[in-house]
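Step one of this worksheet: look at the structure below.
Excluded from the complex is one protein chain; the other protein chains are retained at their positions.
In order of appearance the chains are A and B, and numbering begins at 1 in each one.
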Amino acid sequence: MIEALIKFLCAIVWFLLLSLYLTWAERKESAVMQDRVGANRANFFGFRILGLFQPLADAIKMMTKEDFTPAFSKRFLHNLAPFLSFFFVAVTISTIPFGSHLMIGGKEFRLQVIDLNVGILFVLALLALSIYGVILSGWVSNNRWTLLGGLRGSAQLISYEVALGLSLIGIIMVFPSLKFSEIVGFQSELLFGWLPKWGVFLQPLGLIIFLMAAMAESERVPFDLPEGESEIVGFFTEYGGLKYGLYMFTDFMKVLIIACLLTTLFFGGYHVPWLYADGFHFPWGGDWLLPHGIVVLFQVIMFNLKVFFFCWLQILIRWTYPRFRYDQLMDFGWKFLIPLSLFNIAATAVLMSL
Amino acid sequence: MIPIYYFLILSAVLFVMGTVGFLIKKDLITQFMCVEVMLNAANVAFIAFARSASSLNGQIIVFFIITVAAAEAAVGLAIILLVYRQKKSIKTEDSSLMKG
Partner (left out) sequence: MAVFLFILLSLTCIGSILGMILSKNQAHSALYLILAFVCTGGLFGLMSAPFIAAVQIIIYAGAIMVLFIFVIMMIDIRKGLSPERKKWILYPSLGIGLVLIIELIFILSNTLVPSKAGTIESFGSPKTLGKVLFTKYLYPFEITSVLIIAALVGAIVLVKKKEEK
């Protein structure tokens, strides 16, 4: 019990800190892409360090703003809605494995908060529940435009959840388990004796469908119809201060959790190619034996590097593509992604039975 | 381990609450929700029996009940929407005529 609590605290602190600095990364990366400097003014006794204090300044600004509730809206529900979104996304991190086992004094600690035997379904269930934050905020603001925004947003989230779930079925077929630890375990094997058996090599189509559906779930630019701040009124227009900040923060948390899921399901999780429990065994011959602590350290660093890469990739996509129109968005989900994922399932079944 | 009759009593209480709610509410949507509560009470009982008899059949039946409930909700809500379009009301007493 205590052990699980400590692990959960470590995971959630890692998760929240990285999401906080993802805002900084997004500002800097967009600045580099657009040939600007980016946020660099926030300082601490004159030290600027590339604007690394900017997220803290943003947080202080959000917290000290007025906590506004529009007239005629239910105060309790109005406060509850952003916390619903935030909570269900934040809990998701507890299923992600950060490394294999850590031995301390003969006792074995699994570097994963909770290893459910329906892990993937649990993540899907939490994502399904986080929709209520969107619907509720649109409805409770007592404003026609936010209501429409909430309906638009929840319709998008539900539609793309189907494609998301179907794209994961291919992964469940090639790695026959719903447990995250076992899925990562299967990926430590080798294909043809040298290629790591990662999900991306077995399910390339599944990866593409998952990435697109997951980016639609994160409500960011190619798919940001729920918010669409420059053209249409989104569901959290009536929110200000810390509650608005929570919605923005939840978006970044979704980016991070998608990077974690991509890493865990398609890119071998914490596995470093050819690194085993006792060190490297290269396929071209030659071993490099390492003590247990260094191996675990390598695994955790590798996991973080992969997660950073996918966060970078998502920010890159977000600042490259323009927004879909709403009917294009729905057509893309229902008429392209879902048939494609069904085709992927059928093709996987045929290839596996050969 | 939790004794099975706890679950059965819970299931009975849920079912009765669904029934009473269905009888005293006057709008179609809440009545429909009460039907879902009654289905759910049956699910609780099935899961409890599956556990106590160590047989998976109960869980399979719950799986089918949930699927059928999804289909039923889609059609039922479509009908409620149609009733609202015709009568501009979802009260049961307003749709008492046989003619539309």
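In this text, a residue touches a chain if its C-beta (ideal position, glycine included) is under 8 Å from a C-beta of that chain, and two chains touch if they have at least 3 such contacts.
Here the structure is a predicted model, which means the values were calculated and not measured.
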Sole contact to the chain not displayed, among A:F53, A:F86 or A:W139: A:W139
Chain not shown: contacting residue from A:F122, A:F180 or A:F210: A:F122
Interface residues of subunit A (partner: the chain not displayed): 77, 116-118, 121-122, 124-125, 128-129, 131-132, 135-136, 139, 147, 150-151, 154, 158, 161, 176, 178
Contacts of subunit B with the absent chain, listed as residue ranges: 1-2, 4-10, 12-21, 23-27, 29-30, 32-34, 36-37, 40, 43-44, 47-54, 56-57, 59-60, 62-64, 66-75, 77-82, 84, 88-91
